[in-house]
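These notes are about the structure you will find just below.
All protein chains but one are shown at their positions in the complex.
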Amino acid sequence: MQNKYADEGMSLIVKTITRFTVWLIFLYGLYIFIHGHLSPGGGFAGGVIIALSYVHLTLAYGKNFVSERINRSAMHNLEALSAIFYILIGLIGLYIAENFLQNFLGKGTLYHIISAGYIPILNLVICVKVGMGLYLVFYYLASYQVKKTGVN
Amino acid sequence: MPVELWLYFILTVMIVGSIACLEIKNILSSIITIGIVGLALSLAFLFLGAPDLALVQFVFEILCVIILIRAFAKRSVKLTALKRDIPETVIAVVILAGIFVLSIFALKELPSFGKPIVSVAERYLTKAGMETGSQNIVTSIILNYRVYDTLGELTVLFTAILGSMTILRKIGRKKRDAK
Amino acid sequence: MILSQFIFVPLFAAFLIALVARKRENIATAIALIATGWIFIFSLIAFFKLPAEAGMIMKTTSGWKIPFTIALVLDHLSAFMLIVINLVAFFSAFYAIQYIKHFTGKWNFFALFMLMLAGMNGVALTGDFFNLYVFMEISLISAYALVAFGTESEELEASFKYATMGAITSTMILFGIGILYSFTSTLNMAQVGQTIQANPSNKLLFLVYGLFIAGFGLKTALVPFHAWLPDAHPSAPAPISAMLSGVLIKTLGVYALIRIFFNIFGAPPVVLTILLLLATLSIVIGGFLSLVQWDFKRLLGFSSISQIGYVILGFALGTKLGILGGVLHLLYHSIFKSLLFLDSGAVEYATGERDIRKLGGLAKKMPVTSFTNMIGTLSIAGIPPFNGFFSKLIIIIACFAAGHFVIGFIAALASIVTLAYFLKVQKHAFYGESKLKNNFEKVPFTLKTSMIILAVLCLVSSLLLIPSVRQTTVQPIVDAVWNATQYIDKIVPFLGSV
Partner (left out) sequence: MILYLMCFFLFLVGLYGAITKRDLIKIILAIGIMGYSVNLFLILIAYRSGALAPILEKGLEFSMVDPLPQALVLTSIVIELGITALLAALAIRIYEKYDTLDITKIRRLKG
């Protein structure tokens, strides 16, 4: 992977290993949130792990490399969109059932992966929201350039 | 080994770690020490039957430490030469010690460890699986019974992110022209 | 009545602004205005629908029975708070449309504004301790960010101070909630109240009282916990200062204190005495510190401490008359204090200056601002036909009626101090000779409109004291506070069994 940011980030060894581990971390995040209603974990943990996989990439390759490949505007949109989606689920609950955010899907069979009504959907929404949001926070905090203007 | 003994050990580690974290004069060591305290807390959650929280605490702690290190330690931000203001510290310690002694009387009335009053939560334990179809009861609480809280929680995160972005704008005010 | 709309409409607006209005600022304005207008109208409807519903609407969320889920409870006190919040919010948002032109990041402003509003509405409506904490955090975090909105040195510093103090005390509140949960095993406010009033001598309660008074007292800016307010409120943009001083300290502070200590804990005498003391201290210290201020907005900030002292004083007397005074002063203060902050914002917008020694002669250049500011001054100082007079009079009379002669005397004296420092503003800023250095900009339309309407409200709201009007509007609120167990009694039938 020849690129103009080859000097940034960490050493070549780290970069090479990162190429494999990033996907493992990402997949682990997916696993955690998909099984949120069956095993420990859920949307929040899954989202943070997914954010951490991006953070891992940024730390290893340097922020310029990543910011060229990740569309931050799309991340902002996804973040806001997932939050809107959460409220829409609530409104559907208000419309179909009678209360805001009431479950409107069948409960399914206990212990099965497709069960628990709207919980998996909410987990997905939360996972996207948390993953995108936390990566953005990390990105903005880490890439903020302190301009030395002296005491003003 | 009973749970209590493990917890005494973990809590001691946490207290010592916290004091160390506050007193160390190096910024990187300080942040790493608080990481250790957070990981000890994650361990405590495991012993107390809260694997969900152990997982979340673990990953959040990592993210926190990374954010703090990237934000401060990487910039070679120096901690100030901490000259201690002796009278202020003494007053603070005396007041806090007073609060601690008074709290002993109050905290005595708590239900003893390991025997909580469980009334509302009994419903979750017995019926949550049937009523929500979720195997993980904590998930069924945060995403079905108390789903409103989770909306608030998401909003807090959204607010914090938006707030950080707002604060990190380079230029806040537009210049006005002087006469 | 869909109670959750008070929360999800502003939230939806905030998310929508973040989604579609990042590049198009006019859309952000439109969304914010529609959302604030919508919930303002519905908050009025909610208040006047209440008597038909026997004074209490309770909606559970997510379809389970309380206490297994979170209940939204609308009684007269909550509905009153909703009206106050959304009234000030609507006019502040309207004012901000043109005011915010001097800043960058318009969409950030409106999104955070809507989030703060959602948080406050949530606090006013919720019937669950932990939910109260969550919504409180939403409005606080957006308030921290909004205080630092200009990103100048002073603003960042004030915001950091506010944020650290707020975070510390929020943790205390959470600790208190944890202790309450440990011996009641529920989070529903009514059920907690029921359990506590069955066994009121539990020593743990005193720890909870301490934690809650420190926690909510800081949000109210009562005197030992007031240090953040005179920095934070002046630093924010003017519409936000109006929101912070006008409603945020009242919703997170006064309302939460009243709801928890009166309705849930049944007004324990220890707490009332402490609050009475803190309120008196606030009145005196806030008043005297305002006297020495030269920064217009800072002066208003100190004056907020003093006035919020009157509100708490009224409630802490624990008599019906005192509560009436407290409720009225809460409403009136939010109207005239937001008016005064908007005025100071208009002055800053036009001249770029906040130090009243460097102003002068504005009465000719800014007739609308000057006139509305005069009305605000007369109201806050308690000059007869204006609203502030009546509420202060009622509080002082209630003090004497309850036998607290010294406190009543102090409150009356402090009212004169209020007049003194506001006359100082009038003299230096609006009359006398102009000492301006900067260019003078015209005050735009939306700023003027908001100020005029609030000034009219300063006069009109005195009408609430006419007995027949009072009977239907203010009296039910007073009853809801005074009749301590009414809240619990009305919710208990809804409780489901395990």
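Chains: A, B and C, in written order; residue numbering restarts at 1 for each.
Just so it is clear, a contact is a pair of C-beta atoms (placed from the backbone, for glycine too) under 8 Å apart; a residue touches a chain by one contact, two chains touch by 3 or more.
These numbers were taken from a predicted model, which means no experiment stands behind them.
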Visible contact partners (per top-of-document touch definition) of the missing chain: A, B, C
Positions on subunit C contacted by the hidden chain, ascending: 130, 134, 137, 141, 144-145, 148, 151-154, 156-161, 163-164, 167-168, 171, 174-175, 178, 181-182, 187, 227, 230-231
Where the unshown chain meets subunit A, residue by residue: 39-40, 44, 110-111, 134, 137, 140-141, 144, 146-152
Interface with the undisplayed chain - residues on subunit B: 3-4, 7-8, 11-12, 14-15, 18-19, 21-22, 27, 30-31, 34, 37-38, 41, 44-45, 48-53, 56-57, 60, 63-64, 67-68, 71-72, 75, 77-80, 82, 85, 88-89, 92-93, 96, 99-100, 103-104, 107-108, 110-116, 118, 120-121, 124-125, 128-129, 135-138, 141-142, 146, 149-150, 152-153, 156-157, 159-161, 163-164, 167-168
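Convention: only the chains that are shown with their structure count from here on.
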Reference subunit C; chain at largest CA-centroid distance: A
Centroid spacing, where centroids are CA-atom means, of subunit A and subunit B in whole angstrom: 21
Centroid distance [mean C-alpha coordinates] between subunit C and subunit B, Å: 29
Intercentroid distance (Cα basis), subunit C paired with subunit A, Å: 36
Where subunit A touches two or more other chains at once, by residue number: 79, 83, 87, 90, 100-101, 103
Residues of subunit B engaged with two or more neighbouring chains: 131, 144, 147-148, 151, 155, 158, 160, 164-165
Of all residues in subunit A, those that touch subunit C in their complex: 76-77, 79-81, 83-84, 87, 90-91, 93-94, 97-103, 152
Touching residues (chain side subunit B, partner subunit C) in the complex: 102-103, 105-111, 116-124, 126, 131, 144-149, 151-153, 155-156, 158-160, 162-167, 169, 171-174, 176-179
Footprint of subunit A on subunit B - complex, ascending: 51-52, 54-56, 59-60, 62-63, 66-67, 70-71, 74-75, 129-136, 138-140, 142-144, 147-148, 150-151, 154-155, 157-158, 160-161, 164-165, 168
